[in-house]
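Input: a single structure, listed below in C-alpha cells.
Here the complex is missing one protein chain, while the rest keep their positions.
== subunit A ==
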Amino acid sequence: MTISRRGALASIVSIGLAGSLGVNAGYAQDADTPVKIGYAISLSGPNAGGAMTTQVPNYRLWVHEMRERGGILVGDTRRPIEVIEYDDRSNSEEAVRAVERLINQDNVDILLAPWGTAINLAVGPLFDRHGYIHASATAITDRAPDLVQRWPRAFLLSGTAESWAVPVVELLDEARAAGHIGDEVAMVSVADAFGIDLAQAARTAFEDFGFTLTYDQTYPVGTQDFSSILSEVSDTQAFVAFSYPPDTIALTDNAQLRDFNPAVMYVGIGGAFPMFHDRFGDTVDGLLTHGGLNMADERVQGYIALHEEVTGQRPDSAGSIVTYAALQAMEQAIARTGSLNGDVVADEMKTGTFDTVLGEINLGSQMMPNIFKAGQISNGYVVGLGPLGVPGRGEFVVPKPAWPAR
C-alpha cells in the first residue's frame, strides 16, 4: 500500500504544476510592441495537405507583405508583427487546446482560422467567447446562416453546401440547353462531410432543374479503384463526382485509362489544387471542378504572381484567393478603425467596403460575395463559371475535349 500512495502523491504534484503554466502578460499598445498574430492549423495529419495549400501559404504571404511595408498599420501607427504557429494535428480536441493556448498564454491580438469545417466549428465558440474575428474560407456548412447570427464576428466565407452544389447543376443545365447532354445525369459522392452534404444539395437541385439521376452512389473514403463504377456509367454524357483529393485523382486517372469521356464531367475537391495540374498537366483541361478565378482580372493575375514569388508555390483556384482577400479586408479594417478590438474591427468589416485581390468587396452577409464556386480547368487554373451573375465569368467549353491518347 505504501507504494500506491506514493503513486498518488506523484500525480497530485504533477496536477499542481498546472497552476504554474501560465503567466498573463499585460496588454500594451505602443508603437514598438509587436502585434501578435497566432494560428493553430493542421501541419500534420490528414488535413495537412489542404491546410498547406489553401491557408498556411496565404497567412505567410500576408505577414510577409505587411512586414515589407514595415509592419501592420493600426490607425496611424505601424507596429511590428510577431507570429505564433501551432499544429493541431488534424484533431478537434488538440485544436481547442491550441487555440486556448494562443488566447490565454500567448495573448495574441489576432487569431487566424484553422482548416476545414469540423475544426473551424470546434474552435468557433472560443473565437466568439473571447471576442476574436473568425474568418475562414474552408468551413462549408449548411448551418452557416445560423452560425453567423450566433457568432457575430465570424465570417464563414464559403457559405453553405447548397451554394457549391447549385452552380454545378446550373452548368449542366446550360450544357443541356446547348444540346450537348440530355436529362440524365450520373452522380457519385464520397461518404464523408463534403461529399454527403453536396450530393444531398445536388439531388434537390437536379430535381428542381428537371434532371433525372440515373446513377447515384456513395463510396467510402480512401477508395482508389473506380473501374466498376465507371463501367456502370460508361454511356452517360453527364458525370458528377463530389470527391476528395485522393479520389479526385483516382477517378480522373481511371476515366483516362478507360477512355470514359462524357460531354460534361465534374470532379470535387482537389481539382482546383496545383497538385492536380502537376499530376495530369493539360490533359485535364475542360474538366469542371470546384472554385474558379476571373483569369482576365489584373488583380487576380497579380495575386497569382505574388503568391508564387513569395511562397514558392502556386495558389489553388478556390480557397486561396478568398482567404487572402479576407485577410486584406481585416487589415484595412484595423487600419481604418485604429483598433485591434474584435467587435470594432468586425463592425467595420461588415459595414465598410474593401479593396482586395477579389476587387471591391463588402462582407455584410459575413460570407464572401461574388466568388466562383464552380469552374472549368484550363492551363493549371480553374476558370470561374458559376454561380451565374458573378462578374468576370469565363468561357464554358462543352463538350469537354477528349482525353489525349496514353
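Keep this in mind: a residue touches a chain if its C-beta (ideal position, glycine included) is under 8 Å from a C-beta of that chain, and two chains touch if they have at least 3 such contacts; residues count from 1.
Definition applied: contacts and distances are computed from a predicted model.
Per the UniProt record, the absent chain's protein name among "ABC-2 type transport system permease protein", "Quinol oxidase subunit 4", "Aldehyde dehydrogenase" or "Amino acid/amide ABC transporter membrane protein 2, HAAT family" is "Amino acid/amide ABC transporter membrane protein 2, HAAT family".
Set against the missing chain, the residues A:V96, A:M275 or A:V397 yield one that touches it, A:V96.
The hidden chain makes contact, of the residues A:V35, A:A51, A:A122 or A:M187, with A:A122. The chain not shown here is touched by just one of A:D192, A:E232, A:D253 or A:D347, and that residue is A:D192.
Panel shows subunit A; residues 1, 3-8, 10-12, 14-15, 17-19, 21-22, 24, 43-44, 85-87, 89, 91-94, 96-98, 100-101, 103-105, 117-118, 121-122, 124-125, 130, 141-143, 150, 191-193, 196-197, 200, 218, 220 of it touch the chain omitted from the view.
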